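Some chains omitted; the rest stay in position.
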Amino acid sequence: MVDTVENAWATPDAEQPWAELGLKADEYARIKEILGRRPTGCELAMYSVMWSEHCSYKSSKKHLSRFGVLGDQTPRGPLLAGIGEQAGVVDIGGDWAVTFKIESHNHPSYVEPYQGAATGVGGIVRDILAMGARPIGVMDPLRFGPLDAPDTLRVLPGIVSGISGYGNCLGLPNIGGEVLFDATYAGNPLVNALCVGVLKHDDLKLAKATGLGNKVIMYGAATGGDGIGGASILASETFDADGPAKRPSVQVGDPFMEKLLIECTLELFAAGIITGIQDFGAAGISCATSELASAGDGGMHVDLDTVVLRDPTLSPEEILMSESQERMMAVVRPEDVDTFLGICAKWDVLATVVGEVIEGDRLFIDYHGERVVDVDPRTVAHDGPVYDRPSARPTWIDALNADRAEDLPRAASGAELAEELLTLVGSPNQADKSWITDQYDRYVRGNSVLAQPENSGMLRIDEETGLGIALATDNNPRFCLLNPYLGAQLALSESYRNVAASGAEPVAITDCLNFGSPEDPDVMWQFIESIMGLVDGCRELGTPVTGGNVSFYNQTDGVNIHPTPVVGMLGVIDDVADRAPMGFAYPGDAVLLLGE
Amino acid sequence: MTRVGVVTFPGSLDDQDARRAVTLAGMEAVPLWHAAHDLEGVDAVILPGGFSYGDYLRCGAIARFSPIMTEIVAAANSGLPVLGICNGFQVLCESHLLPGALIRNDRRTFVCRDQTLKVESRDTVWTCAMEEGQEIEIVLKNGEGRYIADDETLARLEGENQVVFRYLGVNPNGSSNDIAGVTNARGNVVGLMPHPEHNVEALTGPSLDGRLFFDSLTQFLSARV
Amino acid sequence: MARVIVDVMPKPEILDPQGKAVTGALQRLGFTGLTVRQGKRFEIDVDGDVTPERLDEIRDAAEKLLANTVIEAFDVRVDAE
């Protein structure tokens, strides 16, 4: 039997598996307080995913707000969208704007390297697309355990071919990234993916549902039981005595579908018929409906029976939580629905009207003719818990810093020095990375002015004027372990230098904050220090933070990874013909050393 | 003006690049949609790179059956110049306009590199402006670019001057006889794995050798008139 | 619902890089004396009964689409189970 709102009123004391869904007792109590009754199974599903660390940023929100002091001015003009939107948007001059963002897919890539990395690329590309932009490039900062560790052998080939398989198939040039091997990532590789897109100022799209009577359309892949481990618990509680059908714990990406989704969405944009749009990230329909509805000026009504399913045995809770890839949600005026569906048909993209914008400010969801969700969407999307977790300067950090490299024995002879040099240049971190980067298409779209092995990736934006952008990502986790404040600033300044060295003016950053468990005060301290380092550094450099991603709980057997705040720097260059490639260009040129 | 059609299949990726290359060569690029039965009177056709239909079954296997291919096969058989680049080459083999097949690289990964090629035959529409034995540098990027054919076919291709390009230095994918590109008996249909359209601008490509393909087309078309 | 299986294998005289790689990998893992060829398996759920005509139709589809007969051989059969 479906757990309806009516049923929730009638059975206030029914047991619910909130703890299994990752909610704390006080969070569950808070949900009841918000609703004035116990949640239905569907509501519980929605709150539990949306209030998870991953979606709600409950441990980091408080600290990320510090980025706010940086304002929205870049050296080239104001941000057109900043933190809080799906991705930041930077005015780069002329009529052009660029949107870029970095995101992590660490845990899924550990479980299933190929699909984890592939869907990581897919997810960030949809974020960029949803801003109204054409995605034009990707980058992939990667961190692995030691090159010869068995687990590295297991995860590395899959991760690299996942990124290559998905990114190449989308036709997005891979213009840079990192590969770093360090024992700290054994058993917890980091897969960060950055996507950059381009748009005209007027094309900017925001994720909100406005306009009474406007239709809510889901399009892209059908909904399957992907990534809904948690919701299966609910299904078993409320439905089937035999327990739910097996649900996959991993998502499988379909890059061809995503390519169609991109072209189809761009054509929809061009037709001028999209009033609001959102990609499906984690938390699927729960996320898309509650975020669209709470950002808009009305309420929303959704009929779950209209959602096209790949697996007909899905329960309503599971439909709401499914993380099936390659899906989008758009809000469209009723008179434009036919045009919308026509464009989707042209691209062979499934599309269905699943709901509409209604009066008031509630989000209603029906299933089999009964109401299963009746919530204020803001409470789902934005009023999640905010934690001020304890933080403390680690007791070990002074000892670690006292153990200085300068105390190590020095090479005593030329031969020893030569030996050291060989070891250094032969180490996996210094060695040529083309065994990885050659698996990525860096030429597609024909605008890659710089890619590997250059300091930064550079893309031409405007073929007439030569206006272009440069991007670099950087982080050294060992520096960050020694001093997370300075380590973050080092990452920031390295990416700044890499962009500047290629001839572009650095303008703004995105960041991916990969850390251990936020429940460990040492980690929380590292996290806060890194943010403060970035804030102070960015203020000095005049480069605001446009958005980013936090990945906590990166640990193996209870041991946290070294703090790894990866910084992605965006630069602008007026004419890409003026780029400065690395390497010596002409015999006889003078070689200068700048700085101390 | 010479009009060159560039086909877009679902999953085509280098179609915009091919159109840009056509334009830079001073010709008119005509976008052709896979679902159309109309070649719009073009003077030549390029089947661009990409992953048509995701290339999930076999590269080019599904694209072969698109409506536009029916027209292209017929036109090619009566002499229309057709250039298949990478995925386009795969589509041409699947359509039996060119012999042989392309399978997974021997290294079993995608490979993207600046590749040196040797021009083996200038006896085609797309290479008549090149020199026999000329070395050109063209971007290569593929996962399934290993050219194979049975011994008899290979012997025939070699004997009848239908091998157009050979990999020089490195054989990046294990292709039989280092074959990078072949032509049909008539010389109007050429397929190759490397991407000439990425070698038309100094800013974005390792060489300008891709222009030679368009010079050849021009030379051929003007000689014909 | 009936099910038809189509197996597609590289022809014996054709190189099989995947099979070769798998053979090598097995050896390195200590599984010796195994030589592998790798092909594709299609499981086709057929609406309605699998009549001889329907099977011919699927054979036709295999020939046209599922296999590239330049390099692959195929086999069509009704699933035993």
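Order as written gives the chain letters A, B and C; numbering starts at 1 within each chain.
Rule of thumb we're sticking to: contacts are C-beta pairs under 8 Å (C-beta built on N, C-alpha and C of every residue); 3 or more make two chains touch, one makes a residue touch a chain.
Keep in mind the model is a prediction, meaning the values are calculated, not measured.
The stoichiometry of the whole complex, written in the labels shown, is A x1, B x1, C x2.
Heads up, the rule we're going with is that only the chains that are shown with their structure count from here on.
Between the Cα centres of chain B and chain C there is a gap of 29 Å.
Measuring from the averaged C-alpha position of chain A to that of chain C gives a distance of 39 Å. Annotation: 37 Å between the Cα-based centres of chain A and chain B. Multi-chain contact residues, meaning those touching two or more other chains, do not occur anywhere in chain C. If you check the complex, the residues on chain A that touch chain B are 161, 164-165, 168-171, 254-257, 259-260, 347-348, 437-449, 460, 576-577. Per the touch definition, chain B reaches chain C in the complex via residues 57-58, 61-62, 65, 93-94, 96, 99-101, 103-106, 108, 146, 148-150, 174. Against chain A, the residues of chain B that register as touching in their complex are 10-11, 13-14, 16-17, 20-21, 49-51, 53-56, 109-113, 139, 141, 143, 195, 197-198, 201, 203-205.
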